[in-house]
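Removed from the display is one protein chain of the complex; every other protein chain stays in position.
Lettered A, B, C, D, E and F in written order, each chain numbered from 1.
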Amino acid sequence: MPLLLAVVIGGLYATALYLILRRSIVKLLIGLALLTNAANLLIFTSAGLTRATAPIVPLGSDRPPAPFADPLAQAMILTAIVIGFGVLAFMVVLVHRAVQAVGTDDLDDLKATDT
Amino acid sequence: MNLFLLGTLLVPLLTGIACLLAWRRRTTQRGLGLAGATAHFGATLGLLWTVASDGIQTAQIGAWPAPFGITIVADLFSAIMAVVAGMMGLAVTVYSLGSMDARREEYGYYPLFHVLLLGVSGAFLAGDIFNLYVWFEVMLIASFALLVLGGERAQIEGAIKYVTLNLISSAFFLTAVGILYGMTGTLNMADLARALSRTAAPGLVTTVGLLFLVAFGIKAATFPLFFWLPASYHTPPVATSAIFAGLLTKVGVYALIRVFTLLFVQDPGFIHTLILVIAGLTMATGVLGAVAQNEFRRILAFHIVSQIGYMIMGLGLFTPLGLAGSIFYITHHIIVKTNLFLISGIAYRLRGTYVLKDLGGLYRTQPALALLFLVPAFSLAGVPPLSGFAAKLSLVQAGLAGQQYAVVATALAVGLLTLFSMTKIWAEAFWKGDTGESAATPRPGSAAGVRPRGLTSMFMPVVVLAAVTVAIGLAAQPLFTLTWRAAEQLLDPTAYINAVLGSPR
Amino acid sequence: MSGTGPLLAAVSNVVLAMLTSTLLLALVRLVRGPSLPDRVVALDLIALTVVGFVAVYEIRTAQPVLLDAAIVLALIGFLSTVAFARYLERGARR
Amino acid sequence: MTVAVLSGFVLALAAPWLVRATGRAAGWVTALLPLALTVYFGSLLGQIGAGDALNVTHSWIPALGMQFSLYLDGLGLLFALLICGIGTLIFIYSGGYLPNDPHLGRFLSMLLLFMGAMLGLVLADNVIVLFVFWELTSISSYFLIGFQHSRPEARAAALQALLVTGVGGVALLLGVLLLGQVGGSLELSTLLGRGNEIRAHPLYLPILVLVLLGAFTKSAQVPFHFWLPAAMEAPTPVSAYLHSATMVKAGVYLLARMSPILGGTDPWVALVTTVGAVTMLAGGTLALLRTDLKQILAYTTVAALGTLTMLLGMGTADAARACMTFLLAHAFYKGALFLGAGSLEHGAGSRDVDHLGGLWRTMPLTTAAAGLAALALAGFGPVLSFIGKELLLEAVLAQSPTRALLAPAVLAGSALSVAAAAIVGLRPFAGTRPDELSDAQEAPASLWLGPVVLAAGGVVLGLRPEILAEPIVTASAASVLTRREVADLALWHGPNPALAFSGASLVLGLLVYRAWPTIRRSAAARTWWLSWGGPSRWYELGLQALSWLAESQTRLLQSGYLRLYLIMILITANGLAAYALLARVRWQPIVLQPAVQLHDAFIGALILLGALAAAGSASRLGAVAALGVVGAGISLVYISFGAPDLAMTQFLVEAFTVILLVLAFYHLPRFARLSGRTARLRDVVIAGVSGTLVAALVLLTTTARRDSRIAEYFAEHSVAAAHGRNIVNVILVDFRSLDTLGEITVLATAAIGVYVLLRLRPEKGSTP
Amino acid sequence: MTEWVTALLLLLGGAFILLAGIGILRMPDVYTRMQPATKAATLGVGCLLLAVAVHFDDLGIRTRALAAIAFVLLTAPVAAHMIGRAAYIVGVPLWEGTIVDELRGQYDVRAGVLRSRATRGSGTPAAGGE
Amino acid sequence: MRSLILRTAARLLLPLLLLFSVFLLIRGHNEPGGGFAAGLVASAAFALHAFAEGLPQTRRMIRVDPISLLGAGLLVTAAGGVAGVLAGQPFLTGQWVSLAPVGLGHVDIGTPVVFDVGVYLVVVGAVLTIIFTIMEEA
Partner (left out) sequence: MRVFLWNLLLALTWTAVTGRFTLSNLALGFALGYLALRFSGLVGRAAYGSRIRRVIEFLLFYFWELLLANLRVAYDVLTPRHHMRPGILAIPLDARTDGEIAILANLITLTPGTLSLDVSDDRQVLYIHATYVDEVEAFRQRLKEKLERRVLEVTR
């Protein structure tokens, strides 16, 4: 399974980065969204996979039955998902405003602020 | 529990919340912003004082013991950074009271500003690698919003690059954290240091270290990862530029120094040499970028890049003197660079442009401003006996001691080019006579003789920061003693690890 | 995969394979289009299939806690469909 | 002594107010400080002249080896007296030269700053402190040259001087730091005794070159001399003080100071002597090609600096004595000449020798002073400079190995001086007065006092050298030689080869003067090579090359194309990671558990194909839908491996992402295929390499994995201590609630960001 | 016994959903594709959730599984309606074998009005879509 | 163009979704859910309402400006954290009381739960601010 997921994660990173390298600002956006997902899946995979129970203590027990999935990795991913969502929302609107301001979605037209 | 440690985090948080609750009530927010920034600066001073006298301060959030709960920890390096951040927060707040326009003040400037301070302070105090990631994101999102606040086209364009490249950096960071956690099963940095010191896979650790190098290298704007900075820093209102210039990249530098003294020290022959090479290239490319510019803030922005090279040079040298020099350099640079941006804002307020060609005559009409410009400008270039000289000198001495002649030569040559480009600003904006065009678009109320509103509160922080620059230049020893001690703490992290985890039995 | 007998284990293997094949078939439609509504239909089907997947997995691993995830998906999966539809109609109105 | 050094700085701060308070008398008032200092240093003459040295040390930045330590020996005293003595006259002069200038305060302030810096430079014991003052003199010179800042030429000249001396400063810093390393101390007083070790060290040659670079740039040695004539943009008192009497001699001071430490070796002798001799000749020659008085004087200063350098290169006792004597003499006569030129300009309105003439009637005092000083420049008459020149000739003729080379050079140099002296001493004053000078008049006292005192001083010292010159020269030469040999200075040494040489130079010089108009004409036709091949041209070319380099580098790196930035970042990351993975990692068998089941493979395929669909989609909303598929696939992975919270959140966030994109895309243009085939191929390769590296890293991580005791702790304490059964949620709201606090801050801030982006639109003419 | 019922329901549900998958691929236009995609899938998911209700002998789980079924039955047709209507409004073409279209001309997209047959007018569906 | 079918369904779904969100919030400490997921479900309810009825109606129904929920939510989380400090313990230390109201059995109420409520408010405020702002733009 790690092999499969490694391939999947690698593929996600590759596609995300490919999209980020496009000239179309909208593709850039989709690439960023994919990249967040890819990073989350990477954390999930490298923290170790157990086809096991969720890290939830059954009622009446005081610890989850072993083996259980790593809860800390999950908490990290949850935090990362939320952060990613907030940032993506901002980016979406920023892109929207950029297209409005410049009148094109071609990133090559956005270079007035450099030299 | 050290209240100063907590206050460094809580004050900006609560101030941000209070400003948010006072949404669109401008006067209230101005008062809250000033009070909050003052209190925050006070807290950081208290923190530094405690750390300097009582040693490393730690707190376990939620009372969960390390390495299980999140640790916030202040060693001398953190505390120094926090103090400088607090000082800049206060200075820029006072400046903003005079310079920020009412609409931006109404629409969230103060809450965003304090969230930014929260993120920065959090990053300095984080004792947990994932928590560091979170604070980075807090800082970034606040900087995103501040960058676009006002929504002018240049801001939006600059923001696209700034946001994209910083998000890529965050992705690297997150990836690296994920792999690190996978390898070690822990996030607490002290615990990580222990785990990595006895790792069975040193090569993998080096690889992860390189990922962190890229992630923080982007944040810190090193070669060849700095592009977001010159593309965006000159676009927002100047107070925002100033706080960005002072703090943001320095958080990246902080993180570089932290992880490459605490975590990734297994392969210094490779990684730290690499950092040294990057340092040299960063200095050189940054200063050349500045030489090519003809606009006040763009020159300053490129100089940030260049100066980052000095800051990581000490890290690359990896000696007490080098690191002490780096920390001294960061401190000096934050004060000086923020001040230069603030001064550019005053020039803009008086002349309505940042373009050097259209500026001029400020020496004749604004001798005080001219003098105030010279202090940070020469300090930036390392002219003795200002703060930049002591900073550069320590790095050069450390470099010579390590026989790294190439990077030392680069550092000194870049200093000269920095001087060149500061005198360019001086000659064009101050010495040169009034140009006919400069009056083309005067600010409302900036006509001859009429002092535009808000100038007093814009001048005040500039004067204070210039005084500080002179003071730490002339009396560098106290600060240097402090940075030296900070560097020793960094190079021997046992104290840090024990402060967080308790001594090993 | 605790708590299930060999029968359900085998059956769930088959059913999961069926469900995931459906996902791939829907993906083909999503890629092929040709119209946006076609793609949205495919996405809608994928959302429903995922609900089914969760249900099967719940039985397979004896984890009733997964049910909440299924309910969430059942409730809001169609929100994105509505958003797409709204988008299309607005586009038509312009 | 510390007070003496620092008093200049303190008064510099007060100068603007002082000027406001004292008005026209400001020059006289400020001159009290250098006067007092002169008296102070004069009072030390007996003690120091007897061979003593004073040493004062204050702690400054001990961590950097920087202590504020001062060391006063004969050499330092000679310079200190020059600085303060001439300074006194300069301050008086300045008050008269710029009586109504609104910026007189700033001017005096800068001048005081310079004086303090110069004193510090020559008295510093610590080499870093020496460098600090060295740089301060450059900086104050920058401001003083650029004093008439509305003139572009003044600004350019100021910058040129700053950059040229700045390069030298950088070299000097490197040099002294290495010297400190090699010599084991940063104190000159200590280093003086360690010359042998230092000269034997492998770093000796780099140190020597670096220090010499510092000295040569500051003292305007060929090929760095060009900044000095350009610096004549400065007001005349500045030219007299900085660019003739004192600052430019800092290089000479440095050579003298370093002689015991670095001197005497073959490289030293070869380099210093040659550069000095060449500079002497070049300066002398170039002086003849100018008509502006200050330009001519500047080039003769270059020549004099060359002479001094040459003498220090020779390193003999004779040479050291000659050097010190000549240095003292030069300060007097050159100061007088410059000030005289300023008085002329003040009185007659011009500095061009072709436009001046017959002024001796109207400006008798100035004429007298200038005449005496010109005699000194020529090296004849009852002046100290004559003694100096005789010593110089003796020293050159005595030194056998280089005599053949140096003697003709010195002869030529002396002759050129004579010619120059004739030009500046005769031309403006003798002959008939042109009509346009009819309203010329004698300068006020403050303006003639300086030249007269200086010129007279030269005569007095020439006639009675034993009063002042002998103790000073003996003591300062002793500093260079590290042994004391009493200097026997006298105007008349009787007929000897040197005297004959002198006579020859006089004749030659007068011949040159006769031929001067012809020389100028023919030179004017040939100076094209100077403007094309001269060092100042190199400077120009250097600046152009710098700006070309800067611009092309910036165009290349900061191109404005976001994609290129990203590509550079990715290539960097790929390169580093690939190197580390290939060269630094020991690969181990990868872990394959848990095993892949059929539906796992399908889910994997779903995610990958969904991502590819998103990448390849020609429609924006199609891409969004494909993104939804990827999200669904990832949720399935979360479901399959025990993460219901993640799956649930992923669903929810995915739905909102889709909504967000759909809402926002409503206004966005359609996809266009913008990249060409090559660009796409390039990006596929870069992205593919990144993906492969990430995959490899993930696989590697599984081999190095160890179980998390943190997770174990959380499982243990979730119910017992934190009252919650959902461990993930307990982590979020309790164990690691600080993360969550940050996370929601991000979310709230993002919301504000969105709000301001859409609500706060620019008004016309904002941005403070 | 319940195990067999569960197994049967699972297989039935899986089969329906697979049917939906094949259907969405095979059907000729968007409207006919929605038939299997909405209906068969809803039924399939219903069966699978029912299997959960049968399998777990726990009242809480059973009621929640039934609630989930109810939610699916509530939302799926609304979603289908929204897509179908949007498809028609943007003018996604009907299959050539379609025998009748009584909606033609009833939408006045610009005014945002859908007329009943009684007040049939001359409006035309707007062209476009993605 | 409004849809009668969507509107009717939304009217039914709004209370159901809100209820479900409260359910997720309360149960989150023990079962899957929690403030974030719950907040998103609540936001989904209002977003659906806005799609069905139009944004002005939704705003009128909600009455409060979502942006004010941001400050309020953050204040609640911070207050939950400061409670620990006031009790002389580190920031964000959980403070628990055990309640036994009639008929409800034994319930633990603690600052972490309050914290989760704050998260919930912030999420609702943020998501609605984002969605509504964009919808108004569109």
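Definition applied: a residue touches a chain if its C-beta (ideal position, glycine included) is under 8 Å from a C-beta of that chain, and two chains touch if they have at least 3 such contacts.
Quick caveat, the model's predicted, so the values are computed rather than measured.
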In the complete complex, the chain left out here touches which of the visible ones?
E, F
One chain is left out of this view; which of E:7, E:43 or E:90 touches it in the full complex?
E:43
Which listed residue, E:9, E:52, E:76 or E:90, touches the chain dropped from view?
E:76
Residue positions on chain F contacting the omitted chain are 3-5, 7-9, 11, 14-16, 18-20, 22-23, 27, 49, 61, 101-105
Tell me where the left-out chain touches chain E, residue by residue.
16, 19, 22-23, 26-29, 31-32, 34-36, 38-40, 42-43, 58-61, 63-64, 66-67, 73-74, 76-78, 80-81, 84-85, 88, 94-95, 97-104, 106, 113-119
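Just so we're on the same page, only the chains that are shown with their structure count from here on.
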Look at all chain centres (mean of CA atoms) and spot the one farthest from the centre of chain C.
D
The pair out of C-E and C-D sharing more C-beta contacts is C-E
Round to the nearest whole Å and give the separation of the Cα centres of chain E and chain F.
31
Distance from the mean Cα position of chain C to that of chain B, given in whole angstrom:
48
Note the residues in chain C that touch 2 or more other chains, in rising order.
19, 21, 23-24, 33, 36, 40, 42, 61, 63, 65-66, 68-69, 71-72, 75-77, 79, 82-84, 86, 89-91, 93
Note the residues in chain B that touch 2 or more other chains, in rising order.
13, 16, 20, 61-62, 130, 134, 137, 141, 144-145, 148, 151, 153, 160-161, 164, 168, 175, 179, 181-183, 187, 227, 230-231, 289, 292-293
Could you list, by residue number, the parts of chain A that touch chain D in their complex?
1-24, 26-30, 33-34, 37-38, 40-42, 44-59, 61-64, 68-79, 81-90, 92-97, 99-100, 104-108, 110-115
Report the residues of chain C in contact with chain F in the complex, numbered from low to high.
65-66, 68-69, 71-72, 75-76, 79, 82-83, 86, 89-90, 93
In the complex, chain E residues that touch chain C
3-4, 6-7, 10-11, 13-15, 17-18, 20-22, 24-25, 30, 33-34, 37-38, 41-42, 44-45, 48-49, 51-52, 55-56, 58, 61, 64-65, 67-68, 71-72, 75-76, 78-80, 82-87, 89-92, 109-110, 112, 125-126, 128-130
